[in-house]
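Omission of a single protein chain aside, the complex is shown with its protein chains in their original locations.
Right after this comes chain A.
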Amino acid sequence: MSMEFLRPATWAEALAMKAERPDARPIAGGTDVMVELNFDRTRPPALLDLTAIPELATWNTDIVPGWIRIGAGMTYTRIIEELGGMFPGLAIAARTVGSPQIRNRGTIGGNLGSASPAGDLLPVLLANRGAEVWVESVRKKAGPYPVYDFFTGPKRNLLAPDELIREVRMRVTHGPEQFAKIGTRNAMVIAVCSFALTLDPGEREVGTGIGSAGPTPLLAFDAGEYLAGELDWEGAGPLDDRVARRFGELVAAAANPIDDVRGTAEYRRHALSVMARRTLGWAWADYRKGAAECA
């Protein structure tokens, strides 16, 4: 009935402990884990506290050119403060998480580990085309999963029992990013549905991510392809309203929502189409502004 509390001081020690105790539940900010414990939904035999490992709470851009490495222990608050310039969409999403207290403790690694379809950062990671979740175990040296492969179902991911999430790697595109989330109150709310959009001016590609409208966070792949082909990248002209609406429809079509206590499936699809259209408008305005400044 007792619960063991493991607190490794180094990453190697954490991997060793996880190998020895695959039933140990990793915990960082405790945003999801503590709720489950308090509601008596899970009772893991051991908790593996990852907050004493310094390198987990760091980020750097000098590993691979054009990429950033974000340690799993980076909190939402630090993401907002330190990465907001580089990844405005990630910062907007982080700002919608809980309250200041929760943002001070909750981490990007926790968001990935919980793998909730409503995880606020997850659509943004999907929209960063090619983003990777790096996992490691004593058995297997660190390696990436593409984010779009990582989630296998509601609160399920590809992590093996002896593996831990080490970091996230994202492409630095310097393009406009947006995120929007529906909640039934104006703060501290779990997403009814959410949408993330990234415009990649270099590759002329569009990244998308849908939250809380399916068993996992979803890509709106067709919508992104359609939009990438329709946008006036070259001339940076005004956005065609028909394109924006069509994009919204395609995003809604990519969702697979259900009716639940937070909202109806029909509303979720509708809200996604609106958010897709609006975020596109804002992102395209940013793009045009950037194009004008460069000209």
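Everything that follows uses one rule, which is that a residue touches a chain if its C-beta (ideal position, glycine included) is under 8 Å from a C-beta of that chain, and two chains touch if they have at least 3 such contacts; residues count from 1.
Keep in mind that, in the parts below, contacts and distances are computed from a predicted model.
Peer 1: Considering only the chain that is not displayed, what protein name does its UniProt record carry among "Xanthine dehydrogenase subunit D", "Sugar ABC transporter substrate-binding protein", "Cell envelope integrity/translocation protein TolA" or "ABC transmembrane type-1 domain-containing protein"?
Peer 2: Matching the unshown chain against "Xanthine dehydrogenase subunit D", "Sugar ABC transporter substrate-binding protein", "Cell envelope integrity/translocation protein TolA" or "ABC transmembrane type-1 domain-containing protein" yields "Xanthine dehydrogenase subunit D".
Peer 1: Which listed residue (A:P26, A:G214 or A:G263) would be found touching the missing chain in the intact complex?
Peer 2: Residue touching the absent chain, from the options given: A:G263.
Peer 1: From the listed residues A:V33, A:I108 or A:A180, report the one that touches the chain absent from this view.
Peer 2: Within the whole complex, the residue contacting the unshown chain is A:A180.
Peer 1: Among A:V192, A:L239 or A:A254, which residue is in contact with the omitted chain in the full complex?
Peer 2: Touching the chain that is not displayed is residue A:V192.
Peer 1: I need the residue numbers on chain A that touch the omitted chain, in ascending order.
Peer 2: Missing-chain contacts on chain A: residues 1, 35, 38-40, 92, 95-96, 178-190, 192, 194, 259, 261-264, 266-267, 270-271, 274-275, 278, 281-282.
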